[in-house]
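I have a structure I would like to understand better, so I am pasting it below and will then ask my questions one at a time.
One protein chain is absent from this view; the other protein chains keep their places.
In order of appearance the chains are A and B, and numbering begins at 1 in each one.
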Amino acid sequence: MTGASPVHRLAPIAREPLAVRLLLTAVAVAFISLFVLLPLIMVFTCALADGAGPYWAALQSPETWSAIKLTLRVAAVVVPLNTLFGIAAAWLVARYDFVGRSVLVTLIDLPFSVSPVIAGLLFVLLFGKSGLLGSWLSAHQIQILFAVPGLMVATAFVTFAMVARELISVMEAQGPSEEEAALTLGASGWQVLRHVTLPKLRWSLLTGVILCNARAMGEFGAVSVVSGHIRGMTNTLPLHVEILFNEYNFVGAFAVATLLALLGLVTLLVKRLVHASGSRE
Amino acid sequence: MTLASSARTRRRLTIRRRGMLPGFNLSLAIVTFYLSALVLIPIAVLTWRASAMPAAELWAAVSGPRARAAFALSLGAAGTAALVNALFGFIVAWVLVRYEFPGRSLLDTLVDLPFALPTAVAGIALTAIWAESGWVGRHLSAAGIQVAYTPIGVTVALIFVGLPFVVRTVEPVLRELDPVLEEAAAVLGASRLRTFLQVILPATAPALGTGFSLAFARALGEYGSVVFISGNMPLRTEIVPLLIVTRLEQFDYAGAIGIAAVMLLVSFVLLLLGNLLQAQRRRRHEGA
Partner (left out) sequence: MKTTQALILILLTLIAADGSAAADPTLLNVSYDPTRELYQEINAAFARVWRAKTQQGVVINQSHGGSGKQARAVIDGLEADVVTLALAYDIDAIAEKGKGLLGAGWRSRLPNGSTPYTSTIVFVVRRGNPQGVKDWDDLIRPGVVVIVPNPKTSGGARWAYLAAYGHALKTLGSEDKARDFITRLYKNVPVLDSGARGSTTTFAQRRLGSVLVSWENEAELLRKEFARDGLEIVRPKLSILAEPPVAVIDALVDKHGTRSVAQAYLEFLYSEEGQEIVARHHYRPRSAAVLARHAAELPPLTLFTVDELFGGWQKAHARHFADGALFDQIYMGSR
């Protein structure tokens, strides 16, 4: 039971009959099994359908390696930037009161509700040759669209507020008293941030970062629009899955999918551990 | 939980902090810069391009039979999926909060999977399961029901992506429910069903509403997991995000922009709705 929250206890007189409890449990388990567990199992089953040999061969192909490297590279840029923003946003929103703060907060929530495809379209309109910055970019030989920077921008947009959201709710709940105390003791702003705020936040920071990372590495829609699909160069792992699928290489597609599925599982495990540690403190 | 509601709460609890802790200007600068560059300016460009289009062209882009069918499908499937998630998500949340059984931990972890699993992976897995030759599809096929490449398949994919939203929004509320209320109702002779309808449901309704609108908003914009299972047939199984991509590929920018602008508007409205419901829940909570 490590990591799961404690069960809400009711006096026996108020509890529903056993039959009802069993039924509800069965329904819940069936629902989750059908919609969540089954797809997960499917990914691994299909990947290993031809045995371990083709599975490993698919993972070792040079195009898969390029896709892995590209995905890591995009995440390595997007996650730290969004984390930095997240810390700044949390500091700003949770520690100050000012005109326009709720507007700011709504704006930060915004990308979350936008379809990834629209996110991609936004950047095509901005960076495409016929877009707003198109002529300026080609004049200066800068390539954003159909190149790696475009992937980064689209991914950054989609995962924009993931760290910020985690940090803001926790920072607000925690209150500024510790930071203020440190301030009165003579600490500078940076020292307060480094030695008081961030340590307090480390669990939510970690949660936010791994969620942001999982989403960044798994993003499909927005990246598909801005990528140009240059094999070996602008194909991230999710795009590579689509390509393999469309080349009738189903074992290959599912093999690469297992990598991403494992990423998802690791993310969930870390989140679970974080909650367990966080609630222990 | 959205940020606007917690921000409002905070303001009520504290006095103005500005000037007390250093770093206001720097953090404001970073936030404003990043927000503008990444979010505001791109959205402004879309809005500007949309408003620069002649009204007739904009209308034509969103009112043709194909666009209308896509909107009907997206809204219908997203709504259905959100409803299914509301019902079953509630049950899952209930079971997770109140019952103990083997595998509870696993169930709890699995609820978050749709959030952590890349959409393309979900897409090909769901297609494989629900296609005519798939594990579940083949049984349904025998009964004459086709799931993959039909609107039902689209709904299935959207159920998957929206699942965590309802569960995770309702869970904390269920957990915070004071057992005293239910025990008192039982002592006073109310049946369990009555207690549920008159005590528990009203208390969790706002959270359920928020979860529903979050799941709905997410389902509306979903692309990756749907595009494999839907078949993408215009007028039948073409969702709005796919229509945008198709228009873009045909370099019908006007068409793509028109639809995107409408979708964006709908997203905003849903976001505001979600925020309002959250704020209402907070106010109720504090008022109680």
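Basically, a residue touches a chain if its C-beta (ideal position, glycine included) is under 8 Å from a C-beta of that chain, and two chains touch if they have at least 3 such contacts.
Being a predicted model, the structure only gives us computed values, none of them experimental.
For the omitted chain, the shown partners it touches in the full complex are A, B.
When you scan B:21, B:45, B:67 or B:157 for touch with the missing chain, the hit is B:67. Interface note: of A:76, A:103, A:181 or A:262, the residue touching the hidden chain in the full complex is A:76. One of A:128, A:176 or A:221 touches the chain omitted from the figure, and that residue is A:128.
Residue in contact with the omitted chain (choice from B:52, B:72 or B:233): B:233.
One chain of the complex is left out; on chain A, the residues touching it are 73, 76-77, 80-81, 124, 127-130, 134, 137-138, 143, 145-149, 152, 228-233, 245-248. Along chain B, the points of touch with the absent chain fall at residues 60-61, 64-67, 131-132, 148-149, 231-234, 236, 246, 249-252, 255.
Convention: only the chains that are shown with their structure count from here on.
One finds 16 Å separating the Cα centroids of chain A and chain B. Touching chain A in their complex are the following residues of chain B: 1-4, 6-11, 14-18, 20-24, 26-28, 30-31, 34-35, 38-43, 45-46, 49, 88, 91-92, 94-101, 103-105, 107-126, 128-129, 135-136, 156, 159-160, 163, 174-175, 177, 179, 182-183, 185-187, 192, 195, 217, 220-224, 228, 240-242, 244-245, 248, 253, 256-257, 260, 263-264, 267-268, 270-272, 275.
Listed in rising order, the residues of chain A touching chain B in the complex are 1-5, 7-11, 13-17, 20-21, 24-25, 27-29, 31-32, 34-40, 42-43, 46, 81, 84-85, 88-89, 91-98, 101-102, 104-119, 121-126, 130-132, 153, 156-157, 160, 164-165, 168-169, 172, 176, 179-180, 183, 188-189, 192-193, 211, 214, 217-221, 224-225, 237-239, 241-242, 245, 253-254, 257, 260-261, 263-265, 267-269, 271-272.
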